[in-house]
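What you see is the complex with one protein chain gone and the rest in place.
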Amino acid sequence: MRNSLIVSGSPHIHKQESVSRIMWTVVLSTIPAGIAGVIIFGLDALWVTLVAVIAAVLTETVFEIWTKKKITVMDGSAVITGILLAYNLPSNVPLWLPIVGAVFSISIGKQVFGGLGQNIFNPALVGRVFLMASWPKYMTTFVKPLSYDAITSATPLAALKEGKILEHISYLDLFLGKRGGCLGEVCILALLIGAAILLYKGYITWHIPATYILTTAVFVYIFGAKQLFQGDWLFHILSGGLILGAFFMATDYVATPLTVKGQVIFGIGCGLLTGIIRIWGGYPEGVSYAILMMNAATPFIDRYTKNRIYGTR
Amino acid sequence: MKGLIKEFTKGIIKENPTFVLALGLCPTLAVSVSVVNAIGMGVAATFVLLGSSVIISLVKDFIPNKIRIPCFIVIIATFVTVIELCLKAYSPVLNRALGIYVPLIVVNCIVLGRAEAFACKNNFLSALFDGLGMGVGFTLALIFISAIREILGSGQILGHTLIKGFEPVFVFGMPSGALLVIGLLLGLFNLIKNRKA
Partner (left out) sequence: MNIQEYLSIFISSVFIYNVILSRFLGLCPFVAISKNTRQAFAMSAAVTFVITASSVVTWLIYRFLLLPFNLAYLRTLSFVLVIAALVQLIEMVIRKTSPALYRAFGIYLTLITTNCAVLGAAVLNIDMFFVNGRAISGSFYYSLFQGFCMGLGYTLAMLIMSGIRERLELCNVPKPLRDFPLAFIIASVLSLSFMGFSGFKF
């Protein structure tokens, strides 16, 4: 008689999901932004991304061989870290820079904590801030978009920080990515396409991106100009790494709170910190630092937003 | 004599204050930006360690047990003040580089720790060699860490460029790099210790 009594723990609803599937879908969702990056900045963008991904995968393999663990690179998480790190770099960086960054991201940002599922911080951002602190010159030199030449250009946020306004930049330009910036952050359209894929499949929820972007917008609206309530919030949303960060890095499963309430707090915190750094800090962009600081606060947020267990008061 | 040599050498490897006992990390991290500063702090700390260990071992029988810690602190603070004034007078550049960490030698866990754990329980000669050994061990650890940080963080050592065309990794000159280096070094030492065991 066929054993029709399957004894297993709840829940019994079976989905076709696995870590691999999710990770590779996320990889897929970043491709539009990558294509946009190559169109806007040339083949350099492609090389930087490839090099970062290969370095990330190799580092993870070496680490896992050395610590005698199962090799998990095929689950796509190292690939994602490599891609996101590359997207946070200017397209014209020397190729050793993303290599060093990827090695740092995977080893210090992920493996020392025990690997996937155990990292406290978003690994790609750990790599980025390390690179920013170590080689600021390379990390803040950007090329002119759509010129395929080595003409440098300031990013809109950097220009704003110095008190100048870049001429001839319209909101549409910002939306399409016709501006200087990191290779994966400029084309808002492409990023939103990718984000839509993830939202549709339910791999990310709208809570963190929405609260993050909304908080930044409100904060910048209130404080972003010489007088109160005069800030150009649309400019701020479409500039810098906010969209990239809000949809792809602030939504990292592992490094963000578990409950909806916690996620909302996370989003608000990120938004406030981003706004504060953009308006009053020394750096023109604060997304990476904001997310990392909130990552650090996540264990705390989780502690105080625990869900009520059924049956207890 | 053999015993005394042992007191000296234990401070360098087996009971190295920085890597094994994890004491005195505050100044280690702050001062290890350059080898010159490291040597300066190491020498200053060794002076204080030596002086206070010796004096404490000599007067230990005259100090009532209940107030021994404040007494130790007074003795240590005296030596720290001496070195502070010497640095101010003879080496103002080094003094400025070491900053607040010179007066902080007085609460350096190594100094007070050795006083409490060793100097007040041993005779003059043992305390002398112990203090010397710990001081040397501390200085060597400082030099080691600062060499790493200086080479990686500025591509130079003691002011001389090592490899041409090397892009210095600025982060190692910053607090973050200091914490990273010490974390990785402590991990390395653990690894070696585990292998040996």
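All chains are identified by letter, namely A and B, in their written order; residue positions are counted from 1 within each chain.
Keep this in mind: a contact is a pair of C-beta atoms (placed from the backbone, for glycine too) under 8 Å apart; a residue touches a chain by one contact, two chains touch by 3 or more.
Since we're looking at a predicted model, the values are computed, not measured.
**Student:** Which listed residue, B:Ile12, B:Leu50, B:Cys120 or B:Ala178, touches the chain dropped from view?
**Tutor:** B:Ala178
**Student:** Hey, which of A:Phe41, A:Tyr87 or A:Phe121 is the one touching the hidden chain?
**Tutor:** For the chain that is not drawn, the touching residue is A:Phe121.
**Student:** Looking at B:Leu4, B:Ala77, B:Leu125 or B:Ile157, which residue reaches the missing chain?
**Tutor:** B:Ala77
**Student:** For chain A, which residues touch the unseen chain?
**Tutor:** Its contact residues with the unshown chain are 67, 108-109, 111-115, 118, 120-121, 126, 129-130, 133, 273, 276-277, 280-283, 286, 288-290, 292-293, 296-300, 302-303.
**Student:** So which bits of chain B touch the chain we can't see?
**Tutor:** 22-23, 25-27, 29-30, 69-70, 73-74, 77-78, 80-81, 84-85, 99-100, 103-104, 106-109, 112, 171, 174-180, 182-184, 186-188, 190-191, 194
Just so it is clear, only the chains that are shown with their structure count from here on.
**Student:** When the centre of a chain is set as the mean of its C-alpha atoms, what distance in Å lies between chain A and chain B?
**Tutor:** 42
**Student:** Once bound in the complex, which stretches of chain B touch chain A?
**Tutor:** So the residues of chain B touching chain A come out as 167, 169-172, 174, 176, 180.
**Student:** Hey, which residues of chain A end up touching chain B in the complex?
**Tutor:** Where chain A meets chain B, its residues are 108, 130, 133-136.
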